[in-house]
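Sharing a structure with you now.
For this view, one protein chain was removed and the others were kept in their places.
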C-alpha cells in the first residue's frame, strides 16, 4: 500500500476529492498547511510596519491506496489540481507497511 | 524505526495518549485534520442556502517508535480509539530511515 | 528522494527556512501541530477548574529533497532549531518513491 | 411627525419677528434640556448602529478572507457621509427649497450656530441626528455587493448616492417635500432609509454581478457571533432611531420604543419558527435576521401604531422577509449577498403599507385603514413607489457611469484571495 | 424606593378626581422630560446587558462548538419574554391585584395608551424598562444549563418561568405585593433578578444533570475576549439598571451610579487578589467574574447605601462569590456550568443582607443595622427566603413537568458534536 500525499491550492479541494472518489477511493484526510515555494506570499502593512508573509495557504491531502491504484491516484489529483499557475503544488508517494481500520481491526487493502 | 500514524476521533485523544505512554512511548505529535470517509458530515443552512459539509473533524497522531514497539503501539491505539462506530479512523505504519533529537543530536532509537 | 520531517519550536521557523534555502532547497510545507514530550505544558485555571494542557504548540516542517541533500538538510535544520532547551524537537527522514510538480507534471528531483 | 416638528422649528427660527409675534410658538422653540438629553443620546445610539452595528452584522456573514474589507466599508462610509452631509447633504435635505429638493441655505452648515434651534433642541443636535440616518442608509447598501466590489468604486458610488438619492428622498418625506406634504407617513425612515437602501443594494448587486463561485462554492458566514453582536447593537440602537424620531422625550417616544421592542421580538420569533418548520432547525442567523426585519418594518409605523399593531407588523415582517431571503431570492437568482433587499427592502415595504392599515389616530394623529381611513394605504403605496422608482433609476445610472470609468469589481484573483489581503493589506489570523 | 414611586404613580394616575383634589400630587405626575430621557436611555442600557451583554459573557465561556447555541439562547429569550411580558407578564407584575399577584388590568397592555403616566415618565417607558429586567433575569438562567439543554425545552421552561416565577416575585417586591409592603429593601433587583435567576439556574442544573465528561474533559472557556466584552457591557448597562431604578434623573440616581461603580471595582479587585493569592495568577475570567459579582451585590443596595457601604459590599461580594465558584461548587459537585448560582445567587444574597446592615437613612430613607435598625436584617432575610423557596419549588416543578413531555437534554451525540451544528445547523469557523 502507498500513501499519496499532495499539496494543493485550497479551492481545488472539492475537485480533487471528486476525482479520487471517481477512482474508487473511499476516504482521505486533509490538513491545512502553509507552503513556501516559487509562488510569492504577500506584504501586510500596519501603520509603519511592513511584514512579508512568506507562506501561502495550502491544503495537504493524504490518501492511502492499494499499490495498483497509486499511479492513477497521482494522475487524478494532478488533473484536478492543475491550473498551470505557479503554486499548484506537489504530489509525493511513499510506501506504508501496514494499514488498519480502527473500528473493525481489518488490515491491508481492506482497511482503506 | 517506524512512524505509526493514526486518524482518530478528536475526543479519543487523551485515552490514546495514555495508552501509548503506558507502552513506554515518550512523545507524539498531533495535528488537527478533516476526514472524508464513510462517516457522513452534516448540512448547514444559512437563510436559503444549504451547504453540505463533507468533512468531519479528526485528529492525526504521529508517533515514532522503535521497530519492535510498532505492533504494540498499533494495538494500543486501536484499543483506545475503538468505539465500534463508523468514523473511528485508520492506522498506517511506515518506515523511517533516521531520527534525531534536535537538542542533543542523538540519533536512532535514543532520539525518540 | 526523501522527505525530511522536523518538529520544531514555532519561533524557529524563519531561521530554519533560511538555513534550508541556503542549502538550495526551493520549497517546504509547514503545519501547526501540538506536541507531547519531555517538555511540560502548562496549567490553565478557570474559576475553580484547573486544566492541565499537556500539549505544546509546535510546527512540523516537511521538505522533500534529493537523497544526496538529505543529510545536509537534517544538519541545517538541527543547527537552526537547536537552543539546547528541552522541547527543541525531532527530525525524521523517510523515503519517497515518487514526486511530481502538479503544474508541469515533472517528476523526480526536477519536481522539488 | 418629524417634518411637522421640523416645520415648527423652521417657523420658530425664522427670525425674532415671528418669535416675538407669537409667544406660544416662541415657547415651543425654547430649549428643553430633557428633549436635548434624549436626542444627544439617540444620536449616539444611531451612530452605534452603523459602527460597530452594521459593520459586525455584515462582517460576521462574509467569508473570513473578506471580514476586514467588510467592516472597513461601514467605517469608511461613516466617515465619507459625515463630511458630505456637513458640506451639502444636510442643506439639501433640511433647508428650505422646492417641493423636490432643499436649498443651499445650510451649505457647509452655514448659519448653524450654537444657538440655532430645531423645535426644542439645538439644531446642531438635529443635524447630527439626521446625519447618522444618512450614514446608516449608505452603510446598509454595502451588504448587497459584499465580497466583490472595488473599494474605490464603492466610495464614489456611496458618496454620489448619498447626495443625489438620500438627501432628496429625506427632503421629500421629512424636509418639507411633496411626500410629507401629501400625508405619507414615515415616522423614522421606512421609505427614506430602508426601502431606499434595499433597492439600491439590489440594483448594485445586479449591476456588479454575482460573486465568483456563487451557488457552487461554500459561502457560509464565517462567524455568526459577530453577526449577533451586530444585530444586538442594531436593536439597542434602534431605540434611538425610532424613539429618537419623536425628537422629544415624551409619550410619543415612549410608545415608539414599546412598539419597536414588540415588533422586533415578534418578527424574530416568526422567522425562527418559520425556519424551524421548513428547515428543521432554528438558526441564530435566522432569529437575528428576523429581529432586523422587525426593526425595519416597525420603523415607519413606530409613532403611529399601538402594541397590538406592532405585534401584527412584527409577525408579518418576519414571514415576508423570511420568504424573501429564502424563496424569492433563490427563484430570481440574483446575488444580493447579505439580503439587504429581502430584509430592508421588503421589510420596509411591509412596514410602510401596514402603517397605513394600522395607524391609530389617538397615537400619532392620523387614522389608518382599520379606523376607516382607507386612503392612507394608497398614500403609503405612493410613497413606496416614488422611492423605489427614483432610487432604482438613479442608483442604476450612477453605477453605470462610475463603471464606465473604474471597474466596479475587483479582479477574480483578488476575489479568490480575499479583499482583506488584496485591497487592504491586512488579515485576521 | 421603586415600589414607592410606583405607588405614587398608581395613585396619581388613579383618575382625574385624585389628581384634581391634590395639586401637589398632580404635579408629581406631570411628565418630566429629563426623567423620561434618562429612563429611555436606561431601558436601552438594560436591553444591551442581555443582547449582547449576557450573550457574550456566556458565549465566551463555553466550548467553541456551543458558542452559537449559547448566544442564541440569550437572543431567543429576549424575544420570547418580550412577547410574554406584553401579553400577560407586565399585568401580573405591575397592575393592581392581591398581596401575592397583580391583576389582569394591563393584559395585552390594555389601557396603556400614549398619555398613560407612571410617576413623571410615560407608562410605556416604565413598561419597557421593567420588561428588560424580566428579559435579563430569564437570560441569566441559561448559564446554569449551558452546553446540554434542548432548545425547545428551554423555551418552554423560560416562557412558563417568566410568567409563573418572575412576574409574581417582581410584584411582591415592586408591584405592590407583600414583600415591598413589609419593608424589604430591593432597590434594583437583588432578590427579584439575581437570587431568583441564581436559584432557578441551580435547580435547572441539578434537574438537567451534569455535562457529559464533566470533571474529566477539558471544558475551558474558548474565548474570554467575548466574555470581557460581555462583562464590560453588563457593567456599563448596569448604570441603567441601578441608576435607572431611581426612575428619575436626580441625586438618588447619581448616588446609585456612584455606589455601583465603586462596589463593582472593589469586588473585581477582591476576586482578582483572592485568586492571585490562592492560585498564583490573576485571571481575566476572575476579574470579570468579580466585577459581575459586585454589580449583583450592589443591586439591592444601590439606592440605600453610600460610597463606604459600597466598598464593603463590593469586597464582601468578591470574596463570597469567589469562594462559591471555586470551593463550594467543587465541594457540592453540581454542574452549574457558568456559575450563575455562585455569582448571582450568592452575590444577590450577600447584597440583600448587607443592604439591611449598611442602609443609610439620609440616602434612601431607611436606616440599616449600623444606624440602629437591626430589624432590617431580618426583613432582608425574609425577602431572601421567600424568593429562594418560591423560586426553587416552582422551578423544580416546572422542569419536572416539561421533562415528562420533552427530554430536557440533547442526545449524547448532539452534546459531543456541539449544539451549534446539531441544534442550529451552523458553526463558527
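Order of writing sets the chain letters: A, B, C, D and E. Residues in each chain are counted from 1.
Throughout what follows, a contact is a pair of C-beta atoms (placed from the backbone, for glycine too) under 8 Å apart; a residue touches a chain by one contact, two chains touch by 3 or more.
Because the structure is a prediction, the values reported are computed rather than measured.
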Report task. May I ask which residue of E:78, E:223, E:245 or E:299 touches the chain that does not appear here? Result -> E:223
Report task. Using the definition of touch stated at the top, determine which of D:210, D:279 or D:424 touches the missing chain. Result -> D:424
Query raised in the report: Considering the whole complex, which of E:257, E:359 or E:408 touches the chain not shown?
Result: E:257
Query - Touch criterion as defined above, residue of D:79, D:99 or D:181 at the omitted chain - result: D:79
Report summary line: Listed in rising order, the subunit D residues that touch the chain left out are 31-38, 40-41, 43-44, 47-48, 51-52, 55-56, 59, 67-69, 71-72, 75-76, 78-80, 82-83, 86, 108-109, 112-116, 121-125, 127-128, 131, 151, 226, 229, 249, 423-426, 428-429
Report summary line: Where subunit E meets the left-out chain, the residues are 32-35, 37-38, 41, 45, 64, 220-225, 228-229, 231-233, 235-237, 239-240, 243, 248-255, 257-258, 261-262, 264-266, 268-269, 272, 279-285, 287-288, 291, 306-308, 311, 362-363
Query - Absent-chain interface as seen on subunit A, which is shown - result: 44-49, 51, 53
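Rule of thumb we're sticking to: only the chains that are shown with their structure count from here on.
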Query raised in the report: For the interface formed by C-E, which of the candidate pairs A-D, B-E or B-D is equivalent, sharing more than half of the contact pairs by residue number?
Result: B-D
Query - Geometric centre distance via CA averages, subunit E-subunit B, whole Å - result: 47
Query - Residue numbers of subunit A (touch at least two other chains) - result: 31, 94-95
Requested in this report: Indicate the residues of subunit E shared as contacts by at least two other chains.
Outcome: 425-426
